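To start, the structure under review is shown below, and the notes come after it.
The full complex has more chains than appear here; those shown keep their coordinates.
For reference, chains read A, B and C in written order, and residue numbers begin at 1 within each chain.
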């Protein structure tokens, strides 16, 4: 696979995620948008004209173009698996939004195919690329807080997603908390041995779907480390994304950010502006960084920072978290079928 | 019980807790230290001279003095119960550090006797009187955050207590987490229906005692509210005491405080001074306030803010939290013997 | 002047300022870089190739291209005036870094020509477009702090500019403090009646140039409002840019920002990361916004937010500030020759 100096990208899906990938592509020298694909032809045509690139309604069209160097999958969730497999089959590197598929088998298939075809496959665990979270993880690795004892990940969405979105989201564990499991793996380099979840629902429509919108997960690790994840589908005050890491020598916290840094002092107190409203602004830099990393991999062969094992483990923990809530009891992580019956060599458990 | 304009106090115990009670007494007009009691006679004599009051090595001596209006119990934990009962028997109002005793029965005995003798009995759940925590609780009651969904209490001690102290502390649940349970009751006015604990130990000597120094508790309430408590016996960076309350309309947080409000900007970043080192300074104002409330009760009959039920419930939850960790499973709160067999009218469960 | 949907831009100058204009252009839909110009041909050629546009070493070349819709002047300071005049003469709208020229007459010439030719001329007072400063100015206009009484602008550069740069910078008043004068005008909508400056020099080379690196300016306004500006050529801890506005009803402050929002708690205290290191990152959003405003003006005729009078007054105050320091006495603003002999109708003084 000879990669030219300038990378030509095909973008599948022009929805929410597609939009900020366009923004990222434009801001990175050496990457060009060569083609946009969406089932909505008028949308695809309009954007293609604005961005001076080709368009198609057929996700397979770009795969036949020799000058297209890689594919970004930002289509609706249920399309991911098929598009990833087809693109890898056609010899195109893939950068995809999570999830890869709806089962562990599909995940394994994607990575297996990428491995066989020697093609990069990057999953968009965007938070790993956030400057504050990656700085925190680096600090932990450098020993700034000593031996880890207690971690906390807080993720509260804003605004409340549409019910259409939530209906096809695979539930709060696979849609949201999977990111938090990945953050813990990213920061600690370890997997928990026990998981316990308790959840509830304050939004009637979410409750009607049998889904949760308010969840606490407790995780126990070998060696005594403990972690908690608390997640909510909606924070009125903005997109609340924080991590706290407590260790023998100190504590590292990654705090929320506001787009504006003013303070108003008055008889009412000291008022600062609201934090970032939602993920496109909160993670703008993270989205850009993950694309930089992907293009560095294509051009220079640098290794990708999200491994098959990373994606498997966050999926497994999402399944276990869901099950723990359903059965109202803690579960041993090694009791998960994928870990019980076929011990993997590269697994840390 | 006729209470004169100036209250004369007998203080039992001149250790750590006794010391800051002396400080509080001195700073409140209308309360005088009439007598100090400690088994260490030279200590008692020295302080009495300095403070210009009487002293004794006998905790019963003050009970015979007609001009002593109330007793403060700040002696070692194992003395509490006997001293409280004897003081109440002698007709003296009591303000005591927790715990009242080592069993629920002893707690019930103390409050029962106080009720029969129509004497005020105040338990030092000092955090209820902390300006930040009480402001947070008030904000919740005023509806500032709407419907409560997720709460978090963080309590990390500093410095590490001595092993002598920990050995007689009744364990981390009864010694530390009992305060956090009480905070949740204070803020929410509710009791949980389910409790799950996971704990570990990083300090070898604590582990050797079979005690824990690192604990996460997850609590589920009727209506979907969830709470977590995370506690550690030692934070290297100071006495870390925070509460976070998340609701449908917003979030309220009570943050740590530093005694000094400087910021140093340099090539290394922005450095602020460490937070309060330990409880005597962190809760100085709280200790003062609880004594003000006690004296107001004595003089004007204002009701005491810590009820028999409050003390029972935090004790019951401490027992359940301990048991949940031991049995590695969530427990229903109503399965506790004290709640199962004798439903109390005033209980909220 | 018919402006097509997509704007084609010629960029004069590929130095520091040119670089972040390229970044801005790439991030704004509907604006394209059509041509880059620099005396360094190999630099121009290299960037043109990377950016897929034309290049030239001749600043007049783009003026003959019919499909070039506007010119951005980011060349060295001494080139500005000639390039602006030539571009306006050729009928091209101009967006220029300050200064327009080295005298008030040159400033007047530029705006006079732009007016005669009915062409937009925007001067890059970038701070007006900074989200925090513009939010602060909006708050003042909405009356959030009531009647203004005391203002403070702090500007400290980072890193220390090269002596080559400082040598041709026209001095700290015209190079730096001009921005602060403009900020005060932007926020208050008023001009001072009296100005006093005191300055010094801690960097030997700057002192040798007869320039200052440490300056305090005091400004008095009709009605009692007072303002101070404090400026330094070098802050070791980063690019320090703050504004504080005190009024009868409150205070508004715009604080510095850090690229990373972590906090490390340790025995040394609470450490946050350094603030933005320099202007390209600190004002990234401001640079983008001023270009958006320029393109909106070109396409939709929206008025430009920096007027001829704005540019004149900041220039006049820079001259007076310099003179006040030289003569070590306060000066009446209306004693400036440009204001004394030819009172302008649109002036507020």
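FYI, contacts are C-beta pairs under 8 Å (C-beta built on N, C-alpha and C of every residue); 3 or more make two chains touch, one makes a residue touch a chain.
All figures in this text were calculated on a predicted structure; none of them were measured in a lab.
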* To do: Note that 3 identical chains are shown, then give how many the whole complex contains.
  => 4
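One rule holds in what follows: only the chains that are shown with their structure count from here on.
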* Asked: Using C-alpha centroids, which chain lies at the maximum separation from subunit C?
  -> B
* Structure fact -> Distance between the CA centroids of subunit B and subunit C (whole Å) is 58
* How many Å are there between the centre of subunit A and the centre of subunit C, using C-alpha atoms for each centre? -> 39
* To do: Starting from the mean Cα coordinates of subunit A and subunit B, work out the distance between those two points in Å.
  => 43
* Asked: Which residues belonging to subunit B are in contact with no fewer than two other chains?
  -> 235-237, 240
* To do: Give every residue of subunit A touching subunit C within the complex, in rising order.
  => 23, 26-27, 29-30, 50-51, 131-132, 135-136, 139, 144-145, 249-257, 259-267, 273
* To do: Would you tell me which residues of subunit C are touching subunit B in their complex?
  => 235-238, 240, 258, 265-275
* **Touching residues on subunit A, where the partner in the complex is subunit B** => 146-147, 149-150, 152, 156, 194, 196, 198-202, 214-216, 218, 220, 224-226, 228, 230, 232, 235-237, 240, 246, 248-251, 328-330
